[in-house]
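What you see is the complex with one protein chain gone and the rest in place.
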Amino acid sequence: MAVKPAFQRPIGRLPIDHEVVDECRHLASEIAGPVDALARSRTTASIERASLRLVGVDGVVEGTEGAEAFPIPNAVVDAIRDSVGLERGALIPFFDAVETGCGDIQTTAGEIARGERTPRWPDGVDYEIALERATNEARHGVDRIAEAAELRAERIASVGDAEKPWFYLIVATGNIHEDIPQAQAAAREGADVIAVIRSTGQSLLDYVPYGATGDGFAGTFATQENFRLMRAALDEVGEELGRYVRLTNYASGLCMPEIAAMAAMERLDMMLNDCMYGIIFRDINMQRTFTDQRFSRMVHALAGIVINTGEDNYLTTADAIESAHTVLASQFLNERLALAAGLKDEQLGLGHAFEINPGAPDQIALELAHAQLIRECFPNAPLKYMPPTKHMTGNVFQGFLYDGMFNLVGALTGQDIILLGMMTEGVHTPFLSDRDLALENARYVFGGATTLAGEIRFDADGDVARRASQVLEECRQMLRKVADIGMFEAIEAGMFADTVRTRDGGKGLDGVVVRGDGYVNPVETLLAERVGVAS
Amino acid sequence: MAVKPAFQRPIGRLPIDHEVVDECRHLASEIAGPVDALARSRTTASIERASLRLVGVDGVVEGTEGAEAFPIPNAVVDAIRDSVGLERGALIPFFDAVETGCGDIQTTAGEIARGERTPRWPDGVDYEIALERATNEARHGVDRIAEAAELRAERIASVGDAEKPWFYLIVATGNIHEDIPQAQAAAREGADVIAVIRSTGQSLLDYVPYGATGDGFAGTFATQENFRLMRAALDEVGEELGRYVRLTNYASGLCMPEIAAMAAMERLDMMLNDCMYGIIFRDINMQRTFTDQRFSRMVHALAGIVINTGEDNYLTTADAIESAHTVLASQFLNERLALAAGLKDEQLGLGHAFEINPGAPDQIALELAHAQLIRECFPNAPLKYMPPTKHMTGNVFQGFLYDGMFNLVGALTGQDIILLGMMTEGVHTPFLSDRDLALENARYVFGGATTLAGEIRFDADGDVARRASQVLEECRQMLRKVADIGMFEAIEAGMFADTVRTRDGGKGLDGVVVRGDGYVNPVETLLAERVGVAS
Amino acid sequence: MTAIRPYGDTTDDGMVQLSFTLPVTVSERAREAAMSIARQMGLERPQVVHMKGMGADFTFFVVYGATSVSVEPDELEVEERPFPLLSYQEVNRAIRETLKRPLVVVGACTGTDAHTVGLDAILSMKGFAGDKGLEFYSEMKIVNLGSQVSPEEIVETVEREGGDAVLISQVVTQRDAHLVHLRQVEEALVDAGLRERVVLVGGGPRFSAHQAAELGYDRIFGRGSTPSEVASYLASQLDRLVEFGPHPTTHRGR
Partner (left out) sequence: MTAIRPYGDTTDDGMVQLSFTLPVTVSERAREAAMSIARQMGLERPQVVHMKGMGADFTFFVVYGATSVSVEPDELEVEERPFPLLSYQEVNRAIRETLKRPLVVVGACTGTDAHTVGLDAILSMKGFAGDKGLEFYSEMKIVNLGSQVSPEEIVETVEREGGDAVLISQVVTQRDAHLVHLRQVEEALVDAGLRERVVLVGGGPRFSAHQAAELGYDRIFGRGSTPSEVASYLASQLDRLVEFGPHPTTHRGR
């Protein structure tokens, strides 16, 4: 495989007004403030389950199995909710049960799950004992996350890292045992990042399936075991190739915190994690998503996981020219809420996409303008660039060319993470050969054009420059409106993707709990402390 | 079909040294001088046959047929050569026979062909009579050529012209009756120029086949009837589309002058015509080709035909990076010899190609440098850009992408005539669908990137600029060497395409005749007069 | 008209292009295996023009060859649209005159499918390719349930709203998800005793009209369908709806 030429992020190529950029950032933090505050004033069933998982609760209730298997963390949290409620968190009642019982975490969890024991809220010394155990176990759990980051660093140091840009490929057979050989074949042909797409609808499950699975639809269930199996397979091929191969999955959905925790424990390297995706595209309650995203992002922050945001989704429904500014606006918000959860710039894989109608005049010039604008606005973020999907048809030849032009724009604008397009996007989930051809396409284009990124300039009063400034201005206008009325109201007003969502509508509201005074969650406290944000 | 954005020729994008360009032009005319002198001091069997055709001699000798049919013009010229020799030209002996015979041109030609009459060299009044008739008929013949140009202009004015860049497509079934529907289908999908590729080996035939043919190998014989049929078919579809569709064929070979004459009479619009192709790539004697190219180019000049030169051929055998300068050097020579034959800048479709190894680092940047350099050196020529061929394999998907990058470089550098690449270049002569996909590819790329041509700039001390200057300098060095030793000697020394050709070697020398004093050819004289060059 | 064959560059040359992967290491043996596959598919003198190893266990091939099969287009029975294409006014008039009340349309993406763009293209004002959606028809009442709706919710809605037509979208086809999910809705309607009372319509990019029968649907629409086609079809089914008289549950619904 041709070696990649030296990667660079071309900056200062467009005469954009940086005061406008600064104003957008300022508006974003104004808007994000109340959202972060809301998140800090609530907890969710999934956050409590994630916390239990981090202190070692796992497994499924006997007698339940497969995709329907009922996880013990769910059973325990349900039991606590029904007995003492979740307002003060699940850890104290749980560790009280552990300490007043056999002392073993998993055994106690099983007892509670089977209904053999009913959790209570301990007082006095019992409370102190439970709190101390909880705090110790939480420390181990949080350490485990931090260790994942260290282990990754060590592995990269020993096997070697991948050169940028990173070629990101998707596997989606539905069966982890078919996914693995395909992921390994892709890695051998040059894939730097493997994403295992989830089975349709998993994001709406209020629990995380268990074990190795083979029954997904158009994707494979995100389970801790599937994570482990794929991570091991990629470590194996990474050794072989002398290049650390990254693994990605999806946090978004009703179980963001738990999946984030599992990803951290199994040393995944990137996670799809967007502050609004669940709300807009999956009709998940906004309080639920806003609260969950904060916890899950603190986990990612500590685990050294790069998040991928989902702005590309706006363009799969809306027009990529008319709505270009909504992508940028959402990126400023995602950036702000990510930093508020302790993530660093280097962890912000802000997403955008090459989705302009191929029949539109000057589409290649416009895509260049959009991609370069985003590059200029986020000079330190490892941007994630998504290929054409919406306008991909059954003409696989023409589709292969669109993907090539996408690669070219990615190369010319120095995008860090390139999600390789599939010529069969309009037909089926990727075939093994689709992926291999996509890699050949990318090697050719990046091998041939990367250095151009350093030396191309755009006429200061040409269409590209003009278009970039226009999109930036439209973004400012949008953020000003949102800032005026506030984030919740803006979503209720359908200002994002023309989709109306109400504060108390959508799925998963029942799992949102306003923290009572006395809310205790050592896991959350330690996480916030470690990543340096207010708990 | 998407309309093409306004075409432009980006000039002044590279900081190249124009004094070097001027020196190259100067060296080229130094080199071309003796070549043009040689051409003016000789005639060839094919020039005499072409002259006869222009005064109305046509048809084949009875009893001969198909690809082997023996043309009457050949029979007549052979008879004259055997009786009085060709040193003083064929027209006087021929018209003497006409005037002393039945007076009818075609009848007399038949008689001579059948050996019923033996040509003689007339003296005194007979000479005057023959000369007068010859001059009158020559005037009609030359007028006919000029009329073709007018007729083209009228048609374009009435049906409308094609926008630049012109998409040039090849048909090559071997059978004119399969070629026609395919050419029409291509025109309907956006082809602006149709080239009917010749059957392999026609360039080595010392006569032009006759009639409508269906037995070509990997190409269709160039015959006057095939020209007529295709021209009519394209006029028909042109009416339908409201866009004049141009027709191209190949002059090069042993019959350059005759095919040029036929093309003029049948109103072809472009012709492949290179001052050295026959010598280097078909081992045709250099005196023959240099003499023939001059006559054929005078015909093209008057007929308003755009010539296409064959520099692309250098890169099909040599390496496109190492030999980039040989393409440029040949272009300066082709330009010089074309102007010497009366062609105007607007008629110089100088050829070059996108043939760098796709695995070479920065190949896209290098192709951009080469194409832009040529654009800057010939700002007024309708450049003809050829697609990748040599590195095209059976991977039709990847091949389709290479063609897309070729289209992109063509768009960014404002190439006028784009010979669309075929994804199956490495497999077979084009299928109908290959052509259609190629057009879809071109519409997408040119529709999306043409305006960028106007606003892209290259870092003055970047690789693109550096590479362009380097190639220009290598070209100057080569032209200096050629100028030192002289053109004939340079070819004998193998300085072009590492191919050694001797002055008296190669095919067709027997058809070269040094003009004796008293050489008379009113057709040639009138042509030179009309196009304003010395006869 | 007579039989036709694939056309490369000469009438009846039968040329086709083929590509596929075999789970085998790249080698001359692999090439022969590909040749064998091509021959078994009826290609004469197949040529493996490209062979590439993908990892250690797979090889990709591009093959060209001539097939001897032919087809007589005129002999094929192609289902012509069995209902007339009506204008916006004609559809509204038909509903007013035949049904004498608004036509209630319930639409949903069922199962785990969250691809709503297609359904929205048919239902929403905006419509598809310049053709306005069903919401635009004055005589229709549209209830668009959106994505990932369970069969139960659909049945409930049909009862509550007094649905006359049920429009189900399925885009994800992997492992036949689309067929499975369409059947589930059909069965739920049968169980609820509503099947005959409603016009049941399915759609998605990978369906063809043929499949209606096997799926127990009244009609199936494929890729590129337009709202007016759907509206015209519904108008053609009004008599049937009238027959059944008002929905037992309609009154609850209003």
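When the chains are written out, they are named A, B and C in that same order, and each has its own residue count from 1.
In the analysis below, contacts are C-beta pairs under 8 Å (C-beta built on N, C-alpha and C of every residue); 3 or more make two chains touch, one makes a residue touch a chain.
Here the structure is a predicted model, which means the values were calculated and not measured.
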Name every shown chain in contact with the chain that has been left out of the document.
-> A, B, C
Give the residue, chosen from A:Gly394, A:Gly494 or A:Gly518, that touches the chain omitted from the document.
-> A:Gly394
From the listed residues B:Tyr250, B:Tyr314 or B:Phe431, report the one that touches the chain absent from this view.
-> B:Phe431
Quick one: which of A:Gly238, A:Pro430, A:Gly448 or A:Gly462 touches the chain that's been left out?
-> A:Pro430
Among C:Ser19, C:Gln170 or C:Ser232, choose the residue that contacts the chain missing from this document, as touch is defined above.
-> C:Ser19
Interface residues of subunit B toward the undisplayed chain are 172, 174, 181, 184-186, 188-189, 199-201, 204, 217-218, 281-283, 316-317, 428-429, 431-433, 436-437
It is residues of subunit C that touch the chain not shown, namely 4-8, 11, 15-24, 28-30, 32-33, 36-37, 40-42, 47, 58, 67, 69, 71, 73, 76, 78, 206
The missing chain sits against subunit A at residues 172-173, 175, 178, 182, 393-397, 424, 426-432
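Keep this in mind: only the chains that are shown with their structure count from here on.
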Chain whose Cα centroid lies at the greatest distance from that of subunit C = B
From the C-alpha centre of subunit A to that of subunit B, how far is it in Å?
-> 60
Could you tell me the distance, in whole angstrom, between the mean C-alpha positions of subunit A and subunit C?
-> 33
Rounded to the nearest whole Å, what is the centre-to-centre distance of subunit B and subunit C, using the mean of the C-alpha atoms as each centre?
-> 53
Junction residues of subunit B, two or more chains touched | 395-397
Two or more other chains are touched by the subunit C residues 52
